[in-house]
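This is the structure I want to talk about, given as C-alpha cells.
Of the protein chains in this complex, all but one are displayed in their positions.
Just so it is clear, A, B and C label the chains in written order, and each chain counts residues from 1 on its own.
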Amino acid sequence: MTTSKERNRLGLLRPAAVATGLLAATLLTVPELRGAWGLPLQIALWCCLALFGVDFARSALRYAQGERSTAARVRLLVGALAVLPVPLALLLGAEASSAWLWTVLWLASLDRFASGLAMLLRVVRLELRPLTNVLILFVTVLFGVAVTLYLLERHDQPSAFGTLPQALWWAVVTLTTTGYGDEVPQTLLGRTVAGLTMLSGIAVIALWAGILATGFAAETRRQELLRTWDLIARVGLFRRLGPTVIAEIARHLRHWDVPSGAQVIRQGQPGDSMYFIAEGEVEVAVSPPVRLGQGAFFGEMALISGAPRAADVRATLPTTLLVLDIVDFRELCARLPELAQAIADESDRRRAENARAPS
Amino acid sequence: MTTSKERNRLGLLRPAAVATGLLAATLLTVPELRGAWGLPLQIALWCCLALFGVDFARSALRYAQGERSTAARVRLLVGALAVLPVPLALLLGAEASSAWLWTVLWLASLDRFASGLAMLLRVVRLELRPLTNVLILFVTVLFGVAVTLYLLERHDQPSAFGTLPQALWWAVVTLTTTGYGDEVPQTLLGRTVAGLTMLSGIAVIALWAGILATGFAAETRRQELLRTWDLIARVGLFRRLGPTVIAEIARHLRHWDVPSGAQVIRQGQPGDSMYFIAEGEVEVAVSPPVRLGQGAFFGEMALISGAPRAADVRATLPTTLLVLDIVDFRELCARLPELAQAIADESDRRRAENARAPS
Amino acid sequence: MTTSKERNRLGLLRPAAVATGLLAATLLTVPELRGAWGLPLQIALWCCLALFGVDFARSALRYAQGERSTAARVRLLVGALAVLPVPLALLLGAEASSAWLWTVLWLASLDRFASGLAMLLRVVRLELRPLTNVLILFVTVLFGVAVTLYLLERHDQPSAFGTLPQALWWAVVTLTTTGYGDEVPQTLLGRTVAGLTMLSGIAVIALWAGILATGFAAETRRQELLRTWDLIARVGLFRRLGPTVIAEIARHLRHWDVPSGAQVIRQGQPGDSMYFIAEGEVEVAVSPPVRLGQGAFFGEMALISGAPRAADVRATLPTTLLVLDIVDFRELCARLPELAQAIADESDRRRAENARAPS
Partner (left out) sequence: MTTSKERNRLGLLRPAAVATGLLAATLLTVPELRGAWGLPLQIALWCCLALFGVDFARSALRYAQGERSTAARVRLLVGALAVLPVPLALLLGAEASSAWLWTVLWLASLDRFASGLAMLLRVVRLELRPLTNVLILFVTVLFGVAVTLYLLERHDQPSAFGTLPQALWWAVVTLTTTGYGDEVPQTLLGRTVAGLTMLSGIAVIALWAGILATGFAAETRRQELLRTWDLIARVGLFRRLGPTVIAEIARHLRHWDVPSGAQVIRQGQPGDSMYFIAEGEVEVAVSPPVRLGQGAFFGEMALISGAPRAADVRATLPTTLLVLDIVDFRELCARLPELAQAIADESDRRRAENARAPS
C-alpha cells in the first residue's frame, strides 16, 4: 500500500515537473520575459531537472545492480535523454534559452506517452499494408496535382508556383485542408483542378485517418479485454460459471482503478452499474458498516429494483473494480440465466448473513 | 395531461427566450445598432431576464420548501447564474452592452445543454485513458514541431517565429488544420518538416475525434436501450415472450414521443414500421374509430402484406411509442418464430373482435 | 423492356441538361464570356429549359388526369420550380445573367437528389435527439469563445474583434477549422484561449459529423436490405430454405442492376462472387449458349474450385442480380450446411442437364 501511495505521489509529481519545465522553457524564449523573469524561470527549470536527475540516478543504480530487462534499458535511455542534453548544450556554449529547449524530451518520460506511443506503433505495424496503400495513393495525388498546378500557374504566378517544390508545398497545404492561403491558384483551369483536388484529397485523408482511428479503437478495446481477462479470474462468482459464459461477460466489463478512500457509490443516486471487486476492499456505509473484499460484488440491488442507491460505498484500499453497466447487466441476465441465478443466490446469501449478524 | 401540455409550452418558451436574448445581446455590441435600436433591444432582454427570474424564484421556493435533491441544487445554481450576473454587472457600473454578455450563461438552462453535457462528460470519463494517451501524443508532436520550426525559421522570420510561443501558435493552428496563414514557414527545410507535420497531425487529431465520436455514439445507443427496457415491460405482448427474446427485440426498438393530436400513420403511404404503445392512446380512423391503449400495437398489417397503410392513426393523448422498422421486423420474425406467431395471433384476435363489433 | 430503355435514355438526358444548364448559367455571369458567347450560351439554356418544360407538361397532364399521389404532387412542384422562375424573372425585367441563376433549382429534379435528400432527412429525424444535443453544445462553445475573444481582443484589434458579431464570425470560421485568417487573435491570452478552442471545437465537430455519417451508413444499409428482401423471394433456391437461413443470407447479399447487353462475368478472370438472378435473363457463352432466367444462379463454380471463370456471361435483358461475395459465400457455406448442399445439388442438376442436351 505504501508503494502504491508513493507511486501515486510520484505519478503526479512527474507530469507537474514536465508541465512546469515546458512552460518555463517556452517563456524563456521571449526576450521581454527573459529579461524580467529569467532567473526564477531558470531556477524552476533546474529544480525540475534535478528531479529527473534523481529518477535517472535511481534507474542507473538498478541497472548497475543487474536489472537488465528491456524495460530497464528503455528507462535508462529515456532518463539519459531527459537529463543530459541541457547540461551538455550549456557546456558546449549554447545560450540558456536554446539549451532549455531540450526539455521537450521530458515528455518522453511520461507513462502516458509511453503507452500512447506503444499503442500507435502497434496499430501502425498491424495496419501497415492499408496505410502504405493509402500513403502511396496520397503521394500520387500530391505529385500529380503539384505538377499540374505547376504547369498551369507558373507563368501567371512565378513567385508562388515557379518551382515544383513550391507547387508541392501548395499541394500538401491544400490536400490536408490546412489552407494557409499564401499560395492560391488564379487561373480558371488551375482553380478547377484545385477544386476537384480538394474533394479527392479529403477522400484520401479520410481513408488515412479512418484506418488509424479504427485501428486505435480496436487496440484500446483489446487492451481493456486483456486486463479484464486477467482480473475476472479473481472473482469467485465468475469462476463458477463455464468459460463460454465468462468469455461473453468479459466483453461487457470495464475495469476501474479506485484510489484508497474514494467514493464509489453515493446514496440516493440512481443505480447505473454494479461492481465486482478484483482487488482491494470497499466499505458499505450501513450500520454496522460492512467490508467487502476481493471477489465480492455490490450495487446489484439498485439495478434489480430500480430504486436509488441505498448506501454510500467507499474504497478502504487501492481497489480495482470490474464495472458492469445496467444495460449490459440486463442483457446478460436475459441471455445467461445462470448468471442472473448466481447473482441472486449470492445476493440472498449475503443479505441473510447481514440479518443474522448482531447489530 | 395538463402538466404535460404546460411543460411543452414552457419547453418552447425557454429556448425562444435564450435565442432572443443571445441575438439581442449580440446586436447590442454593434455601436450603430446600439444607437438606433438600443432601447427595444434592452427591453427584449429585460423581458427574457424576467422570465428566467420567475423560473429561478420558483426553484428557490421549492428549495426553501425542503426539496433538496441534487437536481434541485443544480437547478437553483443554473437559475442563479442565469439571473444574477447581469443586474450585478450593471450595479457595479458595467456598460449595458458588456453586462448583457452574461446572457451566454442562459444556454446552460436549456434541457438539451444539460443532457448533451452530461453525455459528453460521461464519455470523457469512460474514455479518459485513451483520450489522455492521445492528448500526450498530440502535445508531444505540438512541442516537437514548434521547437523544430522555431529553430529553423527564427532567423528568417523573427516577427512570425521569433519566440517559442509564436511557433506554438503556428503549430496549433496547423495541426488542427485551421491554417490561418498568418505565420507560414518559408525555408525549404521548414516547409518539409511542416508538410510531414500536417500529415501526422491529421492522424493524431483523427484519433482524438474518433475516440470521442465512437464513445458518444455508444452512449447514445446506451441511453436509447435504457429507455426502451423501461418501456418494453408495459407492452403485454412482450411480457409473454421469454427474457432472451425480449433482450433481442429491445436492441431493435426505438422510442418515439408523440404529442397529443399528432398523426402517426397517414393512409396510403408505404408501411415502413410497426408501433407498440408503451404509454398513451391512439385512434385508428376506421369507421367506427378504434382506440388502442397502452400495450397494444398497430401498423403490422402493411409490413406483412406490403400494401400501403389502410387508415390514418392519430395520438389522442401524449403517447410514447416503440417503433420497429420493417427491416428489423422481417429479420426478427425470421429468427424468432414465437414473436411472429404472437403478433399474428394478436392481430387475428383484434380483427375478429372488430368484425364482431356493431358497425 | 421498352419503358426501361426509355427511362434509361431520359435518365441520362436529364443529368446532362442539368450539367449543361449549370455550366452555361455560370459562364453567363462572367462579363467577358457574356460578350463573346452570350447567344450560344442562352440558346443552350433555352433548349434545356424546353426539356424541363416537356417534363413539367407531362406531369401536369397526368395530374389533370387524376393521378393525385404524394409523388405526383412532388413531381408537379419540382417541375414548376424548374420551369417557371427563369421566364418569370425575365418578364419582371431581371437581367439574363441573373434570371438564369434559377437553373440551380434544376438540381432538385434529379432522382439522385431526391433519394439523397430523403435519406438525409430520415437520418436527421431519427438522430434528432443527439444532433440537437451536440448542436446546443456547439452553440455554447461558439458563444462562449466569441464573448471571451471579444473581451480579450477588442481593444487591440477593434477592426477585427470590435463587435460580438465579428467575434462570432471568427469563432465559426475557427471552430469549423476553415481558418480564413482574416481575423486572428494577437494577444497571448487570446491565442491561448483560441488554441484550446480549436482542440475542443474539433471534438464537437467530430461528434456532429460522426452522428450524421453513422446514421447515413445505417440508412444506406437498411435500404439495401429492404431491396434485397424484396428480391430474395424471387429466387427459388432461397424459398426452399427456412426463414432463419434467409434472414442470415439477406444480410450478405447486394443487389446489382445490370443494363441489357452488359457483361457480368469475363472468361479467365478470377472468381470473386456468385450471382442469383432476381429479375431478367443472362446468357452463358458456352456452346451452345445457355440462357438462365429468374431464380437461377451462376458463377458458383469458380468460387468452389478456385479456378478462373470458365465462360463469359452477359445480360440479355435489363437484369437485377443478387451478388454474393466469395468471402461471404465461404462463411455462409461453412455456417449453413443446408445452403452449401442446396447450391451443390442445383449445380449438379444443371451440369447433368447440360450434358444431356445435344451439343
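By definition in this document, contacts are C-beta pairs under 8 Å (C-beta built on N, C-alpha and C of every residue); 3 or more make two chains touch, one makes a residue touch a chain.
Not measured: the values here are computed from a predicted model.
Across C:Asp312, C:Asp325 or C:Glu346, the residue that sits in touch with the chain not pictured is C:Asp325. When the omitted chain is restored, the residue from A:Ala19, A:Ala60, A:Leu117 or A:Val147 that touches it is A:Val147. Screening C:Ala217, C:Val286 or C:Ala307 against the full complex identifies C:Ala217 as the residue touching the chain left out.
Across the entire complex, the residue among A:Pro40, A:Gly195 or A:Pro337 in touch with the chain not shown is A:Gly195.
Think of the hidden chain as still there; on subunit B it touches residues 177-181. On the side of subunit C, the interface with the absent chain consists of residues 22, 25-27, 29-31, 98, 101, 104, 107-108, 110, 112-113, 115-117, 119-120, 138, 165, 168-169, 172-173, 176-182, 205, 208-210, 212-214, 216-217, 220, 254, 268-269, 325-327, 330-331, 333-335, 337, using the contact rule stated above. Although one chain is not displayed, its contacts with subunit A can still be listed: residues 69-70, 126, 129-130, 132-137, 139-140, 143-144, 147, 150-151, 163-165, 168, 174, 177-181, 184, 188, 191, 195, 198-199, 201-203, 205-207, 209-211, 214, 222, 225-226, 229, 243-244, 246-247, 250-251.
Rule of thumb we're sticking to: only the chains that are shown with their structure count from here on.
Rotating subunit B by 90 degrees superposes its CA atoms on those of subunit C, with the angle stated to the nearest 5. Remark: the per-chain Cα centre closest to the mean position of all protein Cα atoms belongs to B.
One finds 27 Å separating the Cα centroids of subunit B and subunit C.
As a whole-number value, the distance joining the C-alpha centres of subunit A and subunit C reads 38 Å. Each of residues 165, 168, 177-181, 205, 209-210, 214 in subunit B touches at least two other chains.
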